[in-house]
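In this view, the complex is presented without one of its protein chains, the others remaining in place.
For chain A:
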Amino acid sequence: MISPRMTLRMQEKQYTSSLLIFFIYNPSFGPQESEVENKIRNVGLCEAIVQFTRTFCQTKPAKSLHTQKNRQFFFEQEDSFWIVMVVRNPMGEEPNKDGKPQEEEGILVVLILCYSLFFLAMEAGLLQYLQTLHLQSRDLLDVFGGIALFPLDKKSYLKIQSFVNRVEESLSLIKCTAFLYNDQLIWSGLEQDNMRILYKYLTTSLFPRHSEPELAGRDSALRPEVARNLLHYGRFLTGPANLKDPEAKFRFPRIFVNTEDSYEELHLIVYKAMSAAVCFMISASVELTREFCEQLVGLVGPQLTLLVSDICEQYNVNRRISGLDKEPQFKFIYFNHMNLAEKSTIHMRKTPSVFLTSVHPDLMKILGDINCDFARVITLNYNPIRVITLNYNPIRVITLNYNPIRVITLNYNPIRVSSLNYNPIRVSSLNYNPIRVSSLNYNPIRVSSLNYNPIRVSSLRPSFDSSL
C-alpha cells in the first residue's frame, strides 16, 4: 500500500512547454529526515533514466524501471509533463523475468488517471483520490475506466433532459450539466473524455465522502428543506453545507476541462437530492454568490425531488417487469470503448474505493491478463471479433472482444480456481491464423455455435436497455 506522503509539484502559471514534474513516490524509499533532498534526488534519477533511454529511441523513452524491490513508472502525459509513480513489489512475489506487461498496463492506466484527476480537480481531487487508491485491488474496471450508465426508460430520460435544459435556461451562468442517479451517469453535457475523469472523481472520491448520511439513515430519514414553500431533499455536496448559515462560504472546487484547443476552468457545483446528483459547471471567472446559490436551490431543489421520485418509481417498475431484481444468470463484465459504458455483474457493491467481486481474485487477475492481450493484438486488426474460450473444468471463461466492445462472460464455479493456469501466448495465437484454428477444432465460421455473433454483442448491451 502506498500513501502519498510526499508530493512535489513544480509548475509555472502558463501551460507552455516549461518543465513540470509531478512526482509521487513511496515513503519507505528514503529516510524521513532529509525529505527535500530525497525528493530532488529522486526527480533527478527519473529524469536521468528517461533521458538515457531516449538515446535508444527518441520517440519512446522508458516507461518503467523494474528493480528487485520496486517498480517505477514514468509517464509523459503532455510534452514535458511527467508523472512518476513508484510501487513497491509485493512481498513474497517471485521476481518475474517477463516483466508482467499486463500489470504494467494497469498501473499506467492508474497513472494516467491520477494525472487527469490532478488536472481536473486541482484542489481536492488528487490527494483524496490517492488516499483511496488501492493498487492491489485494482482490476479490470479500473483498467477500462468506464462509466456506468443508469438504465432508464425513454420517458423518464426525456424528463431529465427537459429538467436540465430548463435549469440551464433559467440560470444562464451554467455552462453544462451532468446528471447521475445511484452513482450512474444518465446525462453528460461535458464531452466524453472530460466526463470520464469527472465520473471517476465523483464516484471514487466525492460521493464516498458524502455517503455517510444516506448509509446511516436512508433517504427518507434525511431532513427535508423548504424552498418556495415546497419540501425538497436537495443539498450541496460541494460548496456551502447550509445556506442559512450567515458565515457560509460560497466556494466551490474548480475543475479543468479541455475544450478543443484549450483548457477551461470551471466551478463544480454538485447538488444532490436523494439518489440523484446533478453537477452544474460554471465558468471560474464568475464569482458565485449567496443569491445565486439560493436561486439554484429554489429552482432545482423541489423539481429534482419530484423528478427523483418519478425515476425511482419507474426504475422499480422496470426491474420488476424484467425480473432484474433476481440474481443474474450470467456473470459478465461489459465495456464499450465507444461510449465508455461499463457494466459488471461480477462487481457487487462499491464501497468507497473498492469493488467487491463475486469471483476469486485470481480469476480477476486472469481476466485482466486476457484483456491485456486483447489490448495488444488489437493493433493487428485482422478480424475485429475474437472469442476466447477457456474450457478448464469447472470454469468456462468466454471473452468476446469485438472491437470496440468487450464483453467478458464467466460461467463460473468457485471451486478450485487456483488450478487455473492461463497461457496468454497460446490463446492469442489462436486468433491469427484461420487454418490453424480449424485444426484446433475452431472453425471461424462456427463461432456462432458459441452463441455469439457480432451484432448479438450489442444486443447484450445491458446498460442501455431499460429492459435489462
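Here are some notes:
Note that in this section a contact is a pair of C-beta atoms (placed from the backbone, for glycine too) under 8 Å apart; a residue touches a chain by one contact, two chains touch by 3 or more; residues count from 1.
The rule is simple: contacts and distances are computed from a predicted model.
The unshown chain of the complex is recorded in UniProt as "Regulator of MON1-CCZ1", chosen from "Glucosamine-6-phosphate isomerase", "Regulator of MON1-CCZ1", "Electron transfer flavoprotein subunit beta" or "UDP-arabinopyranose mutase". Contact with the omitted chain, checked across A:R41, A:R54, A:K155 or A:R320, is made by A:K155. Touch with the chain omitted from the figure is made, among A:Q51, A:T67 or A:Q192, by A:Q192. Touching the missing chain, out of A:R41, A:R54 or A:R166, is residue A:R166.
In the full complex, chain A makes contact with the omitted chain through residues 149, 152, 154-155, 157-159, 161-162, 165-166, 168-170, 187-189, 191-192, 338-339, 341, 382-385, 404-405, 433-435, 444-445, 447-448, 453-456, 458-459, 461, 464, 466.
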